[in-house]
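My questions will all concern the structure given below.
The complex is shown incomplete by one protein chain, all other protein chains being positioned as in the whole.
Chain IDs A and B follow the sequence of writing; residue 1 opens each chain.
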Amino acid sequence: MNLIEVNNVSFAYTEGVPVLKNVTFSLNNGSVAIIGQNGSGKTTLVKLLKALLKPTSGDILINGINTKETTAAKLARTVGLVFQNPNDQIFKNKVLDEVMFGPLNIGQSMEEARENAINALETVSLVDKKEENPYDLSLSERKLVSIASILSMDTDIVILDEPTIAQDYLGKAKIRSIVHELVRRGKLVITITHDMDFVGECFQRVIVLSEGQLLLDGPAREVFSKEDVLRTANLEPPYVTQLSKTMGYQGVLLSVEEFVVYYHSSVENLERRS
Amino acid sequence: MKAVVVENLKYRYPSTERLALSGVSFEVEQGEFIGIIGKNLAGKSTLCEALVGLVPHFYKGAYGGRVVVDGVEVLSSSVSELARHIGIVFQNPFTQITAAKLTVYEEVAFGLENLGFQREEMVKRIDYALKLLGLYAYKDRNPFELSGGQMQRLAIASIIAMKPSIIVLDEPTSQLDPLGSEEVFRAVQSLSKEGITIIMVEQKMEKIAQYADKIILMNEGHLVDFGAPEEVFSRPDLESYGVEPPVFTTIAKSLGIKDNKTGLYPVTLEQVRRLMIGESHRS
Partner (left out) sequence: MARVLSLYVETNTFVQRLDPMVKLLYILVAVLISFIILPFRWVGAAFIVLSCLALLYARVFARVVPLLGFSFLILVSIVIIQGLFMPGNKTPAISIFGLTFYKEGLLYALTLCIRVLDVLLAFALLVLTTRPSDLIQSLVKRGLSPRFGYVLSSALQVIPQMMSQVDSIMDAQRSRGLETEGSLWVRLKAFLPLIGPVVMSSLLETRERAMALEVRGFSASGKKTFLYERESSTLDRVLQWALIVVLILSVVLRFVLV
């Protein structure tokens, strides 16, 4: 049984205007990036996975349970979703309370919830702001609070909707290490993002949406090798990949490290030959 | 006349202790495209707001030094008067919708109405701005029913239509997909070619390195550096300011590929490619 199974799912907010069309894929643990243009249906798709929306046709199974037969609240122990806009999520007037809200709802004791919340805040480096009012924090900090309030629930599936918005280099590095840590602990991490280099570096699998349809689904290297198909969705491979291509390098290079290794080995080859 | 002159600018928000800007000085020529980079809370937005007069007129607080834009001294003018000279696009697109207009078209007209433009001129400018930002097809939509990315472009169009001689943009592409942000950069570049001065805060280093003439690096309220992208991104201490150079520069740094004439690292794909080809010819 797959952790997530999406079978031929279509969805429309208003009848006759389909936002998702016949989408099919299944996911287990690991890291998955969902990419696509603004309005291609990424947020809608993850809301369907979380049972906040129900498919117009087709089925979504989470751990074998059809989302039509359950509620978002019942799925809370399994699926954590960080919203695109932190203002749509945060409602407590103390950071710590906000991060403890989820754990308390899914039946953790006060001490447990507090401990998990503190750990989650440590992960996003905001422990020292735990007593503050979230409204006094900057947008990037509020985004990190909203991430912490999902991490504290320790769900098997973690979905991040555009986590890198408003983040600087350090914030992005933090999110990168969160993704790695979750994957190491055997979780499934689904992330929506527009940052292709972040995807290339950090994600094993990539799903491409285009106008509500699943355009590509596969390992990052494979997806980013299909430059022509990506272009039809107005997307481009990561900058590193573009550079390696213009240099005429073989294969698809996804990170600076890979590029550097390739460069050195090609230089060595040249030297050996001459 | 310089487009922007900032002299020893110091500013502290009311009821805070730290200076959000401390001793910032720089000058911008007309038609230049300036990028502002720096980690979160470095003071980038505060600097932008100081250029358009929201600092200090809107926030109050403690202010020292001098800011002159388009020949007008900010401290002795008002935000709405400065609007004739300098426009700003904020980070959050949602709160830039006036809520007083029912269509995208009228929304763009708001600023022009306030400044008293004649109808024919308004129509010309609105059409131009909407087309430049690829929003013309949405002109009859309610602004609130646009997606985040479209709203962000509407906010930019609303300022462009006012044709100020200086446009400030504070992380205007954060919600946009790759094509959307490329389009914004191109639109802004074409304005800069027409002689409009551009000052833009951005986290997408590859893009700002490609488009900006010069870069301001901010850190903890200080202006750390102000120079060509190659200079700023070649700094060995860049990461200590919480800034990552463009990925092309990172690669060049780890491979030791420099422009031998200037001793600086490349910052764009084209530059790195040219240098690497030169390198392989030599070896």
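One rule holds in what follows: contacts are C-beta pairs under 8 Å (C-beta built on N, C-alpha and C of every residue); 3 or more make two chains touch, one makes a residue touch a chain.
Everything numeric in this text was worked out from a predicted model, so none of it was measured.
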Absent-chain contact - pick from B:L54, B:V104, B:L130 or B:V188: B:L54
Chain not shown: contacting residue from B:K10, B:R66 or B:K101: B:K101
Subunit A residues that touch the omitted chain in the full complex: 13-14, 47, 50, 52, 71-73, 76-77, 79-81, 83, 85, 87-93, 101-102, 105-106, 135, 149-150, 153
For subunit B, the residues touching the chain missing from this view: 52, 54, 58, 78-84, 87-88, 90, 92, 94-102, 105-106, 109-119, 122-123, 142, 144-148, 155, 158-159, 162
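What we mean here is this: only the chains that are shown with their structure count from here on.
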Partner subunit A, residues of subunit B touching it in the complex: 38-41, 91-92, 147-150, 171, 174-181, 203, 206, 239, 242-244, 246-248, 250-251, 254-255, 269, 272-273, 276, 280, 283
Of subunit A, residues touching subunit B in the complex: 36-39, 84, 138-141, 162, 165-171, 194, 196-197, 234-236, 238-240, 242-243, 246-247, 256, 259-260, 263, 267, 270-271
